[in-house]
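Worksheet for the structure shown next.
Every protein chain but one is kept in place in this view of the complex.
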Amino acid sequence: MYYAVTFALIVTMALALARALLGPTVYDRVLAVNMLGTKTVLLLAVITFLFGRPDFLDLALAYSLINFIGVLAVLEFFRGRARDEHPGDGGDR
Amino acid sequence: MTVFATLLDILSWLLLSVGGLFVFVGGIGALRMPDLYTRMHAASVTDSIAPILIIAGIMLQAGLTLASIKLVAILLFLLLTGPTASNALASAALLAGYRPGNAKPLDEEARQ
Amino acid sequence: MIVVFGVFLLTLLLITAFAIVRTPNLFVAVMLTGIFSLLLASNFFLLDAADVALTEAAVGAGISTVLFLGALALTAERETAPSSNRLIALLAVSVMVVAIIYATFDKPRFADPDAPVHRHVAPWYLEKTPDAIDIPNVVTAVLGSFRGYDTLGEVFVVYTAGIGVLFLLGKSTARRQEDLDDAPRGLRHYLIPRVVGRMLIPFILLFGLYVQFHGDYGPGGGFQAGALIAASIILYALLEGENRALRVLPRGLLTGLIAGGALLYGAVGVAGMLLGGKFLDYSLLADNPVSGQHVGILLIEAGVGITVTGVLLSIFHAFAARGRF
Partner (left out) sequence: MELLGLYYYWIFAILLMTGFYAVIAKLNLIKKLLGLSLFQAAVFLLYITMGKVDGGTAPIFADGATEQLFSNPLPQVLILTAIVVGISTTALGLGIVVRIKEEYGSIEEHEILETDRQ
């Protein structure tokens, strides 16, 4: 059954990757990256049990903690760009 | 194997397969939906209900071990960060001029 | 079956790589690099490399995206010109691909236990680790003790790269200090991400310390821990503005960390010499050789962690001081 879940997860990763490649807006791509991040956490968690080595859950834990930073960095990047394009109303959103 | 253990097994496999189904459905939705916000709606299924089901399913297999505690932590962090990231993304998109139900941005500048 | 999953993920990896090279939008390329890193880490894990996957997770998910975005903010978001000499380049590359693929037919079968790689020193490491070092994680044992020289070299490469970035971008002329203090910085206007992000920071720090000190027993060690701790401070800087992060860990302290970690590593080596052994011989650091090894590995992992944290944070601040973060 772990195999079935793993299969569902990697197929979904492929679908999310397709969304990331198709775009069309940058927000779609960020959405796809975020989705792939969650899928990776689940994939790693399932595979640890597939391998029968539950002590490797640390990996999934690391991803579940860190994935957030990438999304925040992208948002901050957008905000900085908006501030540069419209000087004056910067930052206060 | 007692009846109880068998029941637990069946329950865990059930949770896992339903979780896998939700992941798959969410993936299809994220690919096929017409605009950003509906896609986000579909993707949020894989960020909320799917991890709950899948991790609950694995936890039933793991039993009361350190692995279960780690799984709870993983689930907690996923449930904290996933919706937050979606919220931040949606608000950023809204502020950038994308309106729901409108596949195209209001200001047609080359934002991508 | 797992091989099939691996092949599937590798194919996704390849598609992502093509997309990275093809897209003219550099921002999109950086987002795709994030995906590439996720897929790469999954592949490493499927190939039994838990430590490597953890490193890729710690470095690829947060830090490399942040650094590339920082550089994009300072340069340009799109490439303006098409490729040069596309046909010649494609020809050269295709010839090379064909040559390498031709060569693969002579390689040992995938995962062959009798391949030459596995008959050299690796069995010796696996056999000796329980007796000589007595820690469960063979990767840490090889990294810290058997091949301590290598790791010392790597730490100094990281150190040199950090110093190089500081030379190039340190003491920025781009913005004055008072400017920095006035500007509303960080994501403090996004309330929800800020609250949630602040809740995460202590957990990432705690997890970083766990990875640092649990490295002997499970996947982990100084390199991963350094990257994780740096990621938590970077998260703080993203949420609260760079200045607050600098107030927690000022630039001078970071420079001290860079040098201090490398020095700690070197000092452990010299201590071995002073006690009458060889350079980086930990056996003499405690009463019996095995606990000496434990002490030595603990100390050098701490040194590695300190240097990596210092270098990654210094690099982040060097980019951030000039740009938007």
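We call the chains A, B and C, going by the order they appear; numbering starts again at 1 in every chain.
Following the convention adopted for this analysis, contacts are C-beta pairs under 8 Å (C-beta built on N, C-alpha and C of every residue); 3 or more make two chains touch, one makes a residue touch a chain.
From a predicted model like this one, the values you see are computed outputs, not experimental measurements.
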item: Displayed chains contacting the withheld chain; value: A, C
item: Selected from C:Leu169, C:Leu200 or C:Leu249 as touching the chain missing from the view; value: C:Leu169
item: Residues belonging to chain C that touch the chain removed from view; value: 3-4, 6-7, 10-11, 13-14, 17-18, 20-21, 26, 29-30, 33, 36, 40, 43-44, 47-52, 55-56, 59, 63-64, 67-68, 70-72, 74-76, 79-86, 89-90, 92-94, 96-97, 100-101, 104-105, 107, 109-113, 115, 117-118, 121-122, 125-126, 130, 136-139, 141-143, 147, 150-151, 154, 157-158, 161-162, 164-165, 168-169, 217-219, 221, 223, 226-227, 308, 311-312, 315, 318-319, 322
item: Touch residues of chain A, complete complex, unshown partner; value: 51, 53, 55-56
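Criterion: only the chains that are shown with their structure count from here on.
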item: Whole-Å gap between the CA centroids of chain B and chain C; value: 28
item: Chain A and chain B, separation of their C-alpha mean positions in angstrom; value: 11
item: For chain A, residues contacting two or more additional chains; value: 7, 13, 23, 26, 30, 32, 55, 58, 61, 65, 67-68, 72, 75, 79, 93
item: Numbers and ranges of chain C residues touching at least 2 other chains; value: 28, 190, 193, 196-197, 200, 203
item: Complex contact set, residues of chain C against chain B; value: 25, 28, 190, 192-193, 196-197, 199-200, 203
item: Complex interface listing, chain B residues touching chain A; value: 13, 16-17, 19-21, 23-24, 26-28, 30-31, 36, 39-40, 43, 46-47, 50-51, 54-55, 57-58, 61-62, 65-67, 70-71, 73-74, 77-78, 81-82, 84-86, 88-89, 92-93, 95-96, 98, 105, 111-112
item: Complex contact set, residues of chain A against chain C; value: 3, 6-7, 10, 13-14, 17, 20-21, 23, 26, 29-30, 32-33, 36-37, 40, 43-44, 47, 50, 53, 55-56, 58-59, 61-63, 65-70, 72-77, 79-81, 83-84, 90-93
